[in-house]
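Accompanying notes for the structure given below.
Only a single protein chain was left out; the remaining protein chains are all shown in position.
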Amino acid sequence: MKKMMKKPLSRSRIIARIKFAVALLFTVLFICFSLFASYLAPYDPLETHYDHMLEAPSSRFIFGTDQLGRDIYSRILYGGKTSLLIAFAVTGIVSFIGILIGTAAGYMGGVFDSLLMRFCDTLMAFPGSIFTIALVSFIGTGVTNMILAMCLTSWTGFARTSRSLVLSIKNNVYIEQAKMGGASDWKILMVYIIPNVLPALLVNIFQSIGSKLLTISGLSLLGLGSPPPTPEWGFMLSEGKNFMYQASWMLTFPGLIILINVVIFNFLSDSIQDLMNPRESVW
Amino acid sequence: MFKQVKDRMISLLIILIGLSILTYGLLYLLPSDPIEVLIDSLGLPHDTETIERLNEEYGFDKPFWVQYFNWLKNIFHGDFGYSVKYSQPVNQALWRKLPNTIKLACSAFVMMIIISFPLGILSAVYKNKIADYIIRFMSFIGVSIPSFWFGMMLVYLFGVQLKWLPVAGFTSLKGLIMPTLTLGITNSAYYIRRIRAVMVEQMSEEYISGLKSRGLSKKKIIFRHVLPNSLLAVITMLGMSFGGMLGGTMIVETVFGWNGIGSAAMGAITARDYYLVQGYVLWMGFIYVIVNLVVDISYQFIDPRIRRGMQVK
Partner (left out) sequence: MSLLEVKNCTIKYQNGTSAVSNVSFSVEQGEIVSLVGESGSGKTTMIRAILGLLPPGGKVTEGEIILDGRNLLSLSEREQEELRGKDIAMIFQDVGASMDPIKLIKSQYIEAIRTHERISREESYDKATDMLRRMHLTDANRVMASYPFELSGGMKQRVGIAMGMTAQPKLLLADEPTSALDVTIQAQVVHELKELRDKYGATIILVTHNMGVASYLSDKIGVMKTSRMVEFGTRDEIILDPKEQYTKDLIDAVPKMGGKRFAR
């Protein structure tokens, strides 16, 4: 790897860097939109304008208004705050727990490892997000419970990936050397293994943010997210569905925003993949 | 190979046991006492007499494992509890709606194959050409698009604007079209990417040089060699995608009002009909696991390297 770095940048490497820069720019931009929602939003997302119900996009309400005359643009900005926050929180927690458990299992092997893998298999044996949905419905709706349910069901992916990454580097010479030098298991894990598997997992982490955004909007569409007046993209869609005939903008804009955000995070994850491994990248 | 099938069976058993424990455990996550839920579901009065009687019958005062095994015994007898919402045993309520879900999942699956195979192959064969870029761009959007929104936009476009297809009342064959399109198209995006990746990988294998050195044309190499080898690698993913389909039916059925077990479960969630949700989760997990097993075993028969006893990896 180090030898490769010395070579002049090949075309694919330059493209990968540009792609990453663009992806990063957009990510930061969209995070800022949500972060500074309160400054950017022209209206209070909960403020109703009864004389402007179901109004088509105009210079005053650029994305139009909903059935209560609330400004959709402002609601989308505020909704982003909730959605992104949850997505980041879940991905953060899940990747932390998953990587820790996965690397430990891969490194230690034995009974712990096989038990863990069986458990992962079992959790993954529920198709799609069915188990997450069921969990939320049993422990109750709301943001905290949604985060809890998503965490409980989605750490397994990270555990599996990091485990297999650890298995691939576990027998490297430098780890053997550290072992012979008398380093404790904990130290080897923290100093030699986790820092080595982390870069490869970055791809998964950003991809996970994208897919969590989809799950979150799905859950809130089903009414399992935070209770109504709170603006949430998925819930806005389910409201929009009822006004399809009169106000298509209630449907188009929240959906487009979800799509754009997921695209951005997937793009970021893709560009990191390219950056790390321009040759093998098929995408 | 027999040993491999046996191993699969054992891990299947473990997964099924785990699946049932997790599903049963759901009841314990309820903020309220499971016995209260049971009383609600049976429509009985909340008095000490009933609680005592039910405790005796269902053993709610017994340890978790005893209760679990009792529950499991009931499951084996086809007793998944009683659904409040549908006023009938969970089993019956689900059975009645299962065909609709299977219909949807299967037609979406077929649609996915019809879309993704040609596009994936095209994309790999014309790697880094215009067609490839277009397909890649579309599938990239496809994996990022929320399926429910895509479905809603289809309804808006074909139902509201063009008035070609019904907007509501998705029961007829015509009503199957839009949910199928939604599930099929959104799921194929992922698949196109996989097929392309697998084929591109196959095309860089050494045997391609071998075939070329014997003078085979590009077309023959792709259709007679790259494709069968790639399909073999794709087969294992088929089971998983079918699971994805099943999982996706819940939201899509709800969005389109398709009368399957997914929308039934959704209705049950709103109605706090916990036994039906529990039954639904268990059924879906079961179906998914079995489908994967079938795919796995058939794979062992199709791949000559395994069939003829070579250990792959």
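Note that the chains are named A and B in the order they appear, and that numbering of residues resets to 1 at the start of each chain.
As a convention for this text, a residue touches a chain if its C-beta (ideal position, glycine included) is under 8 Å from a C-beta of that chain, and two chains touch if they have at least 3 such contacts.
Keep in mind that what you see is a predicted model, and the values were worked out from it rather than measured.
Of the candidate positions B:67, B:188, B:229 or B:263, contact with the hidden chain is made by B:229. Touching the missing chain, out of B:35, B:134, B:216 or B:235, is residue B:216. In the complete assembly, the contact with the undisplayed chain comes from B:207, out of B:207, B:223 or B:301. Even with one chain removed from view, subunit B keeps its contact list with that chain: residues 204, 206-207, 209-218, 220, 224-225, 228-229, 232, 303-305, 308, 310.
Here, only the chains that are shown with their structure count from here on.
Each chain gets a centre from the mean of its Cα atoms; for subunit A and subunit B, those two points are 22 Å apart. Against subunit A, in their complex, subunit B makes its touches with residues 11, 14-15, 18-19, 22, 26-27, 29-31, 136, 140-141, 143-146, 148-149, 152-153, 155-156, 160, 167, 193, 196-197, 200-201, 243-248, 250-251, 254-255, 266, 269-270, 274, 277-278, 280-281, 284-285, 287-289. By the touch rule above, subunit A contacts subunit B in their complex via residues 118-119, 121-123, 125-131, 133-135, 137-140, 210, 214, 217-218, 221-224, 234, 237, 240-241, 244-245, 248, 251-252, 254-255, 258-259, 262-263, 266-267, 270, 282-283.
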